[in-house]
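With one protein chain held back, the other chains of the complex are shown just where they sit.
== subunit A ==
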Amino acid sequence: MSEPLLQVRGLEKYFPIKKGVMRLTRGHVRAVDGVSFDVREGETFGLVGESGCGKSTTGRSILRLIEPTGGQIIFNGKDVRKLGRSEMRKMRRDMQIVFQDPYASLNPRYTVRQILEEPMIIHGLYGGSAERKKKVADLLETVGLSGSRMNRYPHEFSGGQRQRIGIARALAVNPRLIIADEPVSALDVSVQSQVLNLLDDLQKEFGIAYVFIAHDLSVVKHISDRIGVMYLGKIVELAPADGLYSKPLHPYTQALLSAVPVPDPEFKRERIILQGDLPSPSKPPTGCHFHPRCKDCMEICKTTAPEWKEVEPDRFVACHLYN
């Protein structure tokens, strides 16, 4: 297989905790703590986990919207962390992001046309204004909105339509990778399915790769080819979407899957109810981060962090049960 489009190796983002009058650093919040994965050309990589697990920080660190504190990000053969500001800006033409909140991520004072033209102007695409206007109309049609509405403002659109505008903005520069950070979690189910289908269509048409970040397992499973499950700043399991669902290996993945309510009143299953809450990422538990809530916890789990291992072809897990 050819070189992956994006390679993330040991990505780290530690936020300092400052205390006292002198604002001295008294520890770190390890939001992302050694995350590694590949995204292949034209595939969807899902990143799933509960709030505070570091999935959004991972997404933003890849684009360097948050500056990572360690690790390597290789995009298209280039080490993204070594690029200067202007080079980074050029690189972002190929890597775009779609945000969660369709209400907050569009400038309310810009018309849709201005919003979609801005990235084209920054990257010097499509020559003159007439050409850009044509492209804006095309983009709106691509995401299922009427091109005639380009002179309207974001508030004139519904939530689902705004999310389409956010996607059109990401598409404006013909990216090869889109990081979609909870793109459908603010939407109602009937509208959510419209947007998921749109993302699917765009991938088929333009061969864009996605890093799809979400907390909803059913949504992630539906859209992704491969999925990484995050817990407290680390990926604990990585597997193809179908395999992850039919045979979850890590006890956390098992608990997470069993907690999802199934829309079928006659569906029966054994539910694993996790005790307690997510520990604070500033004071993660020793050994395996998941051990205090794990039903299969062994002595070794309390002291030694498990290794990240490929246990079956294309299936990775960090758990002592499989060592």
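Simple rule for what comes next: a contact is a pair of C-beta atoms (placed from the backbone, for glycine too) under 8 Å apart; a residue touches a chain by one contact, two chains touch by 3 or more; residues count from 1.
As a working rule, contacts and distances are computed from a predicted model.
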Handout entry: From "siroheme decarboxylase", "Peptide ABC transporter ATP-binding protein", "Helicase-associated domain-containing protein" or "Rod shape-determining protein MreC", the hidden chain's UniProt protein name
Key = "Peptide ABC transporter ATP-binding protein"
Handout entry: From A:25, A:107, A:174 or A:197, residue that would touch the chain that is not displayed
Key = A:197
Completion exercise
The one of A:65, A:104, A:122 or A:260 in touch with the missing chain is A:260
Problem - Contact partner of the left-out chain, one of A:36, A:76, A:203 or A:218 - result: A:218
Practice task
Determine which one of A:87, A:242 or A:296 touches the chain that has been left out.
Solution key: A:242
Completion exercise
The missing chain sits against subunit A at residues 50-51, 158, 160-161, 188-194, 196-197, 200, 215-219, 221-223, 242, 245, 255-267, 271, 273-274, 277-278
